Structure formats: structure tokens, C-alpha cells
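Removed: one protein chain of the complex. Kept in place: all other protein chains.
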Amino acid sequence: MNFASDNIVGASAPVLQALVQANSGALPAYGNDEITKRVKARFADIFEHEVAVHLVTTGTAANALALASAVPPWGLCVCHQEGHVIDDECGAPEFFMHGAKLVGLPGVGGKLAADDVASYLKSLPKAVKQMPPKALSISQVTECGLVYSLDEIKALGAVCREHGLSFHMDGARFVNALVSLDCTPAEMTWKQGVDILSFGATKNGCLMAEAIVVFNPALAEALDYRAKRAGQVVSKGRIISAQFEGYFADDHWYANARHANRMAKLLSEGLSGIPGVRLGWPTQANEVFPIVPKAIDQALKATGAHYHAWTDVSLPADERVGPDEALIRLVTSFATTEAEVRQVVDIARSALSRQAAE
Amino acid sequence: MNFASDNIVGASAPVLQALVQANSGALPAYGNDEITKRVKARFADIFEHEVAVHLVTTGTAANALALASAVPPWGLCVCHQEGHVIDDECGAPEFFMHGAKLVGLPGVGGKLAADDVASYLKSLPKAVKQMPPKALSISQVTECGLVYSLDEIKALGAVCREHGLSFHMDGARFVNALVSLDCTPAEMTWKQGVDILSFGATKNGCLMAEAIVVFNPALAEALDYRAKRAGQVVSKGRIISAQFEGYFADDHWYANARHANRMAKLLSEGLSGIPGVRLGWPTQANEVFPIVPKAIDQALKATGAHYHAWTDVSLPADERVGPDEALIRLVTSFATTEAEVRQVVDIARSALSRQAAE
Amino acid sequence: MNFASDNIVGASAPVLQALVQANSGALPAYGNDEITKRVKARFADIFEHEVAVHLVTTGTAANALALASAVPPWGLCVCHQEGHVIDDECGAPEFFMHGAKLVGLPGVGGKLAADDVASYLKSLPKAVKQMPPKALSISQVTECGLVYSLDEIKALGAVCREHGLSFHMDGARFVNALVSLDCTPAEMTWKQGVDILSFGATKNGCLMAEAIVVFNPALAEALDYRAKRAGQVVSKGRIISAQFEGYFADDHWYANARHANRMAKLLSEGLSGIPGVRLGWPTQANEVFPIVPKAIDQALKATGAHYHAWTDVSLPADERVGPDEALIRLVTSFATTEAEVRQVVDIARSALSRQAAE
Partner (left out) sequence: MNFASDNIVGASAPVLQALVQANSGALPAYGNDEITKRVKARFADIFEHEVAVHLVTTGTAANALALASAVPPWGLCVCHQEGHVIDDECGAPEFFMHGAKLVGLPGVGGKLAADDVASYLKSLPKAVKQMPPKALSISQVTECGLVYSLDEIKALGAVCREHGLSFHMDGARFVNALVSLDCTPAEMTWKQGVDILSFGATKNGCLMAEAIVVFNPALAEALDYRAKRAGQVVSKGRIISAQFEGYFADDHWYANARHANRMAKLLSEGLSGIPGVRLGWPTQANEVFPIVPKAIDQALKATGAHYHAWTDVSLPADERVGPDEALIRLVTSFATTEAEVRQVVDIARSALSRQAAE
């Protein structure tokens, strides 16, 4: 029962197989190989748009490089106050952006509302002491497991255009969101104004495969140099590109995400059917955020279940976690089984019955 | 006949197998897994020394992070004028060091002589306009395929201590040098004063496995943070650590290097036996630098052989490349076959005979 | 009636005279002159402590250099959310610190409470994704015109020591605080644990004279290089050092600050005696923050008085500015006259009478 994250398992079988197959033979180094070229062309197909694509080794690097291409060293980047970029990267964006600043705004469920962003931008003094806002970064899926609707993205895109900001999407769980919205990659990105995307594949079946996808050619120019000087151009490029090839073949990435989302749904329904359990936020992708009586938290831990406690800072004030409750995060993946899900739900239900009996 | 580099082939079989085996099951993310822990302990055994080890994805990152830990933003790092760090990284060290400066000194065969380094250091003005020298970086093997002797490293180490410099070794072809010198890893590094090492494994049988090995605890402190904020902490850490496990098992890394060095020796002997061919520098590891009549260069290219032209800037003035000659670099690897080597030599010899006949 | 800031007038007479006198004759450049040496020795006397002193051209540079010496590129610096360093410098600290991060905490009156800082530090996750806290920066006088008591500084110093943070004081209005507390420079700084100080003189009678005063030798080492490479080592050093000499002579700096504080007191008493006027924060140095009926604000502006509107974010929730009120900041200086003060009070009082009469 390991629901700690979707990065605790290895690659799914087709991805690993593609990697093994690509291992043989001589290929040009530094991404000049045929596999990488094919994968880049595939991205253009998938997004129905000319794109510049950079394959990198971590989500941290994807986000930090993407933001560095959009924000000059003296600029501001607006994000959610719980956003991965501001909270979990040990300052990677600040390093890659050469000291530009991230500003975290509040928002329920990890979402930024277009009106709030616009109000913030309007409130900034027009003075040289004020770093000028240059980009907006959102997470799709959010840190609270929610999925921005197409309309919500569109509204944020409009704010960006009005204020001259570049629009970045952190798509660490990109396809989980696609499956949730049942839309195309194009609809979830450039059609709503997204300029640059961190496309995550590691959490959904790869071992290490992340990409920066650039829709706005103005942001693409320097990324080759930036990636090289960041140590993100691997010499045997196939180690990333081959994984992507396996990932995209036969819509394997969709299959993985559908499974993960379905497991999350099952888990969410199972847990929220238990008296005293409520959901912090609805389950829209592959993360479940139940607020459980502490007895359940203790019982799960006692049986060796792995997961993380979570913060309630993005809950509305009147829904905050009570003194006898715990807000936890359970993440499902392509490898999660129904048996694991049932086991968690059973333990939770039993814990409560036992408590009631005492 | 691909002698372009030792990074044009995939992983050797035991390395790939270790990677595939490690793919199964749930493991903690971000390097907190058992495999990574085992590999780090293995490094300590190999070097007979307590070491801090950071597994990273590229040699660029290994070098740049290592130098950043040794050189403050206002410091100088001395290296060879042809060193990879100054010449081939698109400014990665400058980026990671926050604007510190690399100074390239000349030296025959890509080697820095201890006396030359000492003279340079003494020549620097003692004034605040002068960035203070803080580190020395050498390549073992050098860019010209030469191997520093233990005495040469020791002499450089002494210069570093005298002038308060940290001593970095770029070991992109570390074990090729070990095999050449027939010494232990400890003897080639900290026993001669090396403080921090870029340990390359990608070129010698891995797909993507590089490590920073820190002997001097004063340099280790911040590398965890530096690596994370550089996007060099991969989430599924096994993708690197498993390769190292396969690499080290049964001295596989030594076997690979011995083979590569032996192939280079064969190639070197074969080519230098041809009239009109001379060696730019002696063949000490897995790179051969013949200076060939242009006819040979053309014949090799005509048959589809892959290799790079090379610069003669590190040749003594009276040995420079003549107008009818070409200096080329041929790199062998664990995957190079005797048949390939013979084929190159045969083509070269025939080209010359053909030319003589015309 | 110009109460916009204490940087809108030139130098006071003794400072200007010292500058003019120092203009003659040849002196070594780049701070190697006798005047600069005398001034540095004077700082040691004033602070009763060995100090490293760097004369710089702006408060921005003083703060940013001081923080850069205390915070590595991967570190956090804690400050008040309204602090000048985080809010008014266009990211200068982030630039000089190479991407380190400032974290702004709330606190009534622009003050950080030791308990709040300690709680925040304890709340930080112990993980590599978390930039480690390395410094605390406070403003003495605060952005709301308050003066930290010696006990408050001492408590913050203790938190810094416990958590391994360097302690920086932004003393843009240093002597105004000294006069307010009636204590010695030593008592207000290193005796309470302050490691490094931005010593401002421009606002209190100089034209351009700021200093970084380092009490902790560990922070002093690199500041020479940092200042030079920041373009903060002026060639004709006398332009700064001569001002300091005039500033310190005959306790002129104290006289200026006493006058400014007294003018603020007069203004504060005059305004707060008017019905409907209350003080946002008590007047402890040379800034007055009245919350006035809008009629008064309008009358003052109509007569051409210069001052700034201010934010009430650091007021307790139940003291915030009402819809018919305005929070304004009035700053006095060595050049403020009693006549100006009386004029402002008279206009304010009349405005209210007029309004009552209507």
C-alpha cells in the first residue's frame, strides 16, 4: 500500500521495453539521434502545433528552464503560494532565472482565479523599485489534485495577454488532467493561451522523461543554450527519447493515466463513504485528499501504508482541518491495483468501527 | 566504423541488465532508495575514503556543480585552455559558479605543468580588482588523450595546497586512466591532493551515470542543495544508481576500460606503422590522435568512418600539422571490435598505397 | 512643506563643507586615501568593536551586499513582509545573493517578533527541497516608524544564534533610532547579536554616504571583492569618506537626528490633538503616520504639501483604515523647520473646522 507519490515505481512495461530496444547500436550523441528527432515530431503531432521541444531529466529542470526563458532576471513570476515552483524546488527557478522573483498568491484548492491575478497585477506600483511581472505559472493538476477547466485556463490566458505576461503550465500530471477534462492537448494549452509547458511523463510510466514544450517561438530561441549550460543535454539522448517513444506508442500514456485516475476515483468513493471522512477537495485526477479522523490515520500508518500528510492552507477558512482530524494525500499511479485500494478502504472502515466499539 | 566518441553506443549488457532488474517495485524517490545507498557505500569502498557522493545526469552537471562547490562567485578557476570545462560546456561552470571566471593556461598535450600553474598564480596582482584564484581543474584523461602520472598530479596538488586552491579532477574517462597507470582510485585522487572528482561512467558502459565524489568535507556541505536546485536530483533515483551497481559489479568497469584501451593501442600501432602517419600524442588511454596525410583522411571519410578533426593548438610549435596533413581523433569504447580497428587501418594503408601508385 | 522623505534635501552644512575641503590635492584612488582610513577607524571607535567597514553609494547596495555576505545562493533570508529589502529594491538582494530567497513574515508595525520568527523556522521541512534559512534582516527604524527595543533585538539575536542564522540590521535611519532609545551604537547592535549593519547617513545629512559595518569577521572576508565587482568601489573615495568625516565631527549626526526626531514629535502631537485624527503607530523616530479624515488629506494636498500615502497592512485588523480615512506618512529631517510643522498642523485643523462648518 504505497500511495506516497506517483514517482515511487519504475517504468511501465512498454516504456522499459522501448528503452531496452533502443540501447543497441551507435547513434549520434547530444540529442542528434533519430529517436529524438522522431519524438520531437511526435510532440508536434500531439499538440497540433509547431513546437520547440527540449527533453530534460527532471521536472525541476523543466520548470526552471521554462520560467527562465519567460522571465528576465529583474522580473516577477506569479504562481500559487503552494505551487511546486515556489515551494518544492530548493530555489531552482530563482537559480535558473538569475534572481528573478516568484510571488505566490492564495487560491482555494491550489487554483489561481483570473480575477485575483488581475487584481494583484493592477495593485503593483508603477515604479522602478517594483520588479515588473513577466510570467504566470500554474500547475495542471494543482497541488490539491484539482484540474483547471478550459474556461479557467482561458481566463488566465486572457489576463496574461492583457498584462504582457508569458503563460507557463507545469504539467507534471499533464495527461491525468487531459483524461479528467476529456479534451485534446491543444485545447488544454495553446488554444487557451499557454505559451510554454512542462510536460511530465516520469510520474505516469517513465523512469525519467520530462519535456519542455514551447508554443511561443519568442521563448524558444535561447533554450538550446540554456539547457546545455544547465547540464540538461544528456550525451546518450536515447535514454530519454526512447522512453517517450514507448510512452506515446499505442496511446500507452492515456491508458496509464486512465487507470491511475480510475483507481483514485475508487479510493475516493470508498473513503468518502465512511462516516466522519470528508474530502478536502474533489478527486479530479489521480490524487485523493481525504480528511480523516485521527484513528484512521493511525490505523493506516500502523499497517504500513505510505502517504504524506498535507497542508490545509488552500482550504476555505470554514473547512479547515479539526483538532481530531488529519488531512492526507494518497496518490495512485499506473501500477496501483484495485486490491490495494480496497485494502486501504477496509482498514479505514475497520479503524472507525473499532473506535466506535471502544 | 564509428570512432566519433565513446558516447555513441548504449549501455553494456550488465549495466542494462541491472537497470532492468531495478525497475520493479516501489522505492522511495529522490535518491532515498536502497540501491542509491548501496552505491554510495560502494564509492567509499572503491576510494578507501569517506566520500560524499552525488549522482547526476551529465558530465556537464558534474563538472559545473563540483566547481561551484569549490569556487565562490568572485573567484578564479585555473584550467587548461583546451579543457572541457572552459571550451565545451556552453558556459555551464560560469552559470553554476554565478559568474566566477575560468582561466585557461596552455600546456603540451592538454596537460598543465605544476610549474606553469605556480608561475601564473604568482603573477596575479594582489589587488581587489583581481579575482582571487580558488580552484584548479584538470582532465584525467586530457583532451589530447594523455594521462597525468601520479607524480604530475602530486605536484599540482602541492601547488594547490600552497596557494589555497581546491583541486578538481574531471574524470570523464576515469577508469581508462586507472587502467593506463595501473594504480588504485585512491592513488590517483585524494592521495595526491585531489579534493573533488567528476566520476564519469557514461562513456565507459553506462547510458547515463555520472557522479561527483567529494573527498574534502568542506566542499560537500552545500552540494545537496546545489544539486537539487540545479534540477539534478532525479525522482526515480534508481535510473542512475542501478546503472552504477551493474557497472561496479564484478569489476565490469575495469573490463570495459581495459578493452577500450586495448583497442586504442591496436589502432594506434596499426596506424603509426603506416608511412607518413605520426601520432600527435602517444596513445595512453582510449583515444588515438594520428596526424595523417589528407589522402587517408579522405579515404576514411569516403568509407563512412565517423570521427572528429582535432586542433593542434596543444602540440609543440615544431610538431604542428602541415598543409597536407590532418589531425584526427579516433575514440574506442567497450563496444569497439578488433574487426573495426583492422578495417580502419586497412583503409588507411590502402589509401596511401593508392596515392603512391597514382 | 515637503515631508515626502528624508532624502529630498541635500547635505547639511558641515557635511558639505567637509566634502569641499577634501576636494583639494592628490590622494590615492579606490579608498586607499587617508580620509577613508580615518573614517574606518572612527567607525571602530563609535562601535567600540573591531569592524570591517565598506563605504558604498546607496542603501540598496549596502543592504544587498550585506545580505550576500550572509546568505549563500541556496539560502533563505527572513525579513518583515513590508521590509525595504523585499519590497523596494527591484530585487537587488536576489541579484547580489545569486538567487537566494527572501521570505517576508507579518508583524504589527513592521516589527518581527522573536517568537514568530522562531515558529516559522521550526515549521520549515527538513528536506533538500527546502532552502535552508541563513539570515534574518530587520529594519531599525521599521517601515512603520517604530524602533525595536534593546530587548526585542536581543530576543531576535538569540533566535538567530539558536538556528544558525546571521543577523542583519538595515539601519537606514540608524541614529534616529539611537536617539530614540538613548543607547550606544554598540548596545543597539553587536551587544544584542547583530552580525552586520547597513549604516545609513544619506537620510540624516549626507548627500550620498552609506556604509556596511561588519561585526562578525566570518562575514567580512569576501566583501572587498563583492563590493568591487558590484561597481561599489568609487575611484575618488573621498567623495564618501569626507562626508562621513563631516557627519561624525562634533556629534553632528546626533544633532541632526535629535532635530528630526523632535520635529516629528511636534508634528505628531499637533496632529493627534485634532479630533478625528489618530496615529497608525506611535511616533518613535522621525516619521509620523497619522490616519486622518479624507478632508484633511485633501486640504494638505491642495496646499501643495508633499508626502506619501501608506499601507495599513501592518496595522492590527481592528485598527485598519476606514473608508473615510487616509493613512499618510510624514517624514521630518535635519532641515525641517518648526514653521513647516506648524503650517501642516494648522492646515489640518482648519480643514476639519471648515468641514464641520459646512
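Every chain is named by a letter (A, B and C) in the order it is written, and numbering of its residues begins at 1.
The rule is short, and it goes like this: contacts are C-beta pairs under 8 Å (C-beta built on N, C-alpha and C of every residue); 3 or more make two chains touch, one makes a residue touch a chain.
Computed from a predicted model, the values in this text were never measured in an experiment.
For the chain left out of this panel, the touching residue among B:Pro73, B:Gly107, B:Gly157 or B:Gly193 is B:Pro73.
Set against the missing chain, the residues C:Cys160, C:Val233, C:Ala285 or C:Val344 yield one that touches it, C:Val233.
Of the listed residues C:Phe43, C:Trp74 or C:Phe95, the one in contact with the hidden chain in the full complex is C:Phe95.
In the full complex, chain A touches the omitted chain through residues 30, 72-74, 98, 128-129, 131-132, 222, 224-226, 228-229, 233. Against the chain not displayed here, chain C makes contact via residues 2, 4-5, 7-11, 16, 20, 22-29, 56-62, 64-65, 89-92, 94-96, 202-203, 207-208, 225, 228-236, 238-239, 306, 335. The chain not shown here touches chain B at positions 73-74, 87-91, 94-95, 97-101, 128-131.
As a working rule, only the chains that are shown with their structure count from here on.
Comparing mean CA positions across the assembly, the chain most remote from chain A is C. When chain centres are taken as C-alpha averages, the shortest distance to the whole-protein C-alpha average belongs to A.
Mean C-alpha positions place chain A and chain C at a centre distance of 42 Å. If you average the Cα atoms of chain A and of chain B, the two centres end up 36 Å apart.
Within chain A, residues 89-91, 94-95 each touch two or more of the remaining chains.
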